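If you scroll down you'll find the structure; I have some questions about it.
A single protein chain has been omitted from the complex, and every remaining protein chain is retained in its original position.
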Amino acid sequence: MKNVFRAMILSVVMGAAVLALAGSAEATHAKLDLVAPSRLTAGHSVNVEAVLHSTPGGESVAGATITFYMDNSFGGVDGEVMLGQAVTDENGVAVLNYEPRTAGEHQLRVEYLTPGENEPEEATWSHSVDGASGQLYRSTSGVQIPGLNVWLLIAVVATVWAVLLSVAARVIAIAYAGDNGEVGDRRPGAM
Amino acid sequence: MKGRHPNEDTKRSRDMTEERPVPEGRELAGHGIGRRGVLRLLGLGAIGAAPLAVMPPILRTALGGKEVRSPEKAARTKDGRIRQWTMIIDLRYCDGCQSQEAPPRCTAACIEGHFAPEPMEWIEVFEGELPGGGTQFIPTPCQQCQNPPCVNVCPVAATFSTPEGTVLIDQNRCIGCRICMAACPYDRRFFNWGKAPIPPESLLIDYSAEHQVPAKRGTVMKCDFCPDMARTGTLPYCVQACPQDAIYYGDLEEDIATNGKGLVAASRFLTENQAYRLKEDFGTKPRVYYIAGHGEAAGRDPYTKDRLPTTWPWTERVKGAKTWSR
Partner (left out) sequence: MALDRTGKGGEDVESLGRAGGSPLEGTGPLEGRGPAAEGPLSRLERAALAPVTGTSRWYYLWVAFLLMVIAWGVYAYSRQLQDGLIVTGMRDRISWGLYITTFVFFIGISHAGTLISAILRVSQARWRTPITRMAEFITVVALACGALFVIIDLGRPDRVLNVVVYGRWQSPIIWDVLAITTYLTASIAYLFLPMIPDLALFRDRLAGRVSRWRISLYDLLSVRWRGTPSQWRSMGAAITTAMILIIPIAVSVHTVVSWIFAMTLRVPWNSTIFGAFFVAGAIFSGVATLIIVMAILRKVYHLEEYITEKHFVYLGYLLAAFTLIMLYGNISEFLTAGYKLEEGEEFHFRQLFLESYAGFYWFYALGGLVLPGVLILMPWTRNIWGVVAAAVLVDLAMWVERYFIVITGLRVPLMPYEPASYSPTWVEWSVMAAGFALFALLITLFVKVFPIIAVWEVAEDLESAEFAPAAGRLPSGAAPEPAGGAGR
């Protein structure tokens, strides 16, 4: 009888120890909070923080991977775009640099899957984005050197043609000079 | 002649109104024209240069004319900014349609959708060699360069960049000089050497630079990124047709792309997969990105070479049209 009782206590103690060991590194439940600025403009990036606490207890969970999603639709496909992943630091904070690209009301969803759990922890953040003032994607090609442009070419061509036309004018001058009936030497050397 | 310095007289003869003996021949070549002569020259020249001002190209330069199509027609995001089309081709998934036992589906769909004349393959699947002996398949559409050599050299602006960043060809203006074909470093431009071998029904379609049907003899054509379809939210033929969903079509302005199945954030997709562009050293700055691979995600063994040759499905061709070799 005493042995059975001892075995039971041993297994309870061992079970408790296992449970305690299992539970001490990670929380059995976690809670996600999002901290982010409220007013956003398309094209300006902000830092979105996801804070992970274990429940109950509220201590921060470090080293956890948090994934950030947003709904969108493009080219006839509706779905979720993964914006990125971040790992929580010692304070349980994971930071993602997020650049909104479209104006309007949006919802950013954050997800954390506790190991051993089936259901991920989620948090959403609704925010509104103001429109951008201009195009955000800039493709620059080419180097602008002041003065080296098409007008320079036009100026050179125009100058050359002006000189050619002056030569043509000389021919007209020859014709006029021949009009006065003077007869001269054909040979350039004669005097 | 003896004893006279050749330039003696000409040095003194600067004023043309003074009666001078005719200078000798040798001096004639170096005869000065005098100050008044220079002034007359400039005056006549200025008058003579006036007609240049009405030359149309000068007028268009003066009025700030650009060859870019009107931005009013451009495809826009929901909040009104102009889309910047891009393509990302994930070579991990492209197996040259070996698993389909068919010629590449992207090329086939493009040919059918655009009535691309035989033998043009606007998106062409090249087979490049890998170090170590295997091969990879590289579907190559027009790279839609941001510093396009073809646009730079075209004498009549028949090929031009649109506000969305695509490069189009107006076959109504092309004179067929083919300097653009010499300039393209990716072999992506095709010439209609004869009457285009296309089906007769294509002749009924209204031509536009965004939908180059029917092809015109003596002009150049190429992949256009299907801008008319993309504007309405439909993906290009090649993107839709790829059985492995290897081709993504996207917008760099909204920073999003899709292969028809899922959505990705374009910039992140490019960075995290170390995307690259073809012949980056040339500075053409293409809009087509590639992610390195050899079809492994589609189950391809890189040492299994060759794809099936492309075919053109028309049973009937425009009368008198013959195909030609590349």
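In this document, chain identifiers A and B correspond to the written order of the chains, with residue numbering beginning at 1 in each.
By definition in this document, contacts are C-beta pairs under 8 Å (C-beta built on N, C-alpha and C of every residue); 3 or more make two chains touch, one makes a residue touch a chain.
Note that the structure is predicted; figures quoted are calculated from it, not measured.
Q: Relative to the complete complex, which of the depicted chains are touched by the chain excluded from display?
A: A, B
Q: Have a look at B:K73, B:R217, B:R231 or B:R268 and name the one touching the chain we're not showing.
A: For the chain that is not drawn, the touching residue is B:R217.
Q: Of the residues listed, A:I9, A:V35 or A:A177, which one is in contact with the missing chain?
A: Of the listed residues, the one touching the omitted chain is A:A177.
Q: Would you mind spotting which of A:V35, A:V87 or A:V150 touches the chain that isn't drawn?
A: In the full complex, the listed residue that touches the missing chain is A:V150.
Q: Touching the absent chain in the whole complex: find that residue among B:E127, B:E201, B:E272 or B:D301.
A: B:E127
Q: What subunit B residues would touch the chain not displayed?
A: 1, 16, 19-26, 28-31, 33, 37, 41, 55-57, 61, 67, 124, 126-129, 138, 140, 149, 152-158, 173-179, 181-187, 189-195, 217-220, 282, 284, 322, 324-326
Q: On subunit A, what residues meet the omitted chain?
A: Missing-chain contacts on subunit A: residues 150, 153-154, 157, 160-161, 163-164, 166-168, 170-175, 177-180, 182-190.
By definition in this document, only the chains that are shown with their structure count from here on.
Q: Find the geometric centre of each of subunit A and subunit B from their Cα atoms only, then give the gap between the two centres in Å, rounded to an integer.
A: Centres of subunit A and subunit B (C-alpha means) sit 28 Å apart.
Q: For the complex, which residues does subunit A have touching subunit B?
A: Within the complex, subunit A touches subunit B at residues 42, 72-77, 79-84, 99, 101-104, 131-132, 134-137, 139, 141-142, 150-151, 154, 157-159, 161-166, 168-169, 184-185, 188-191.
Q: For subunit B, which residues count as touching subunit A in their complex?
A: By the definition above, subunit B touches subunit A via 1, 21-25, 28, 40-42, 44-49, 52, 58, 61, 77-82, 84, 146-147, 165, 230, 233-235, 239, 249-258, 260-265, 268, 283, 285.
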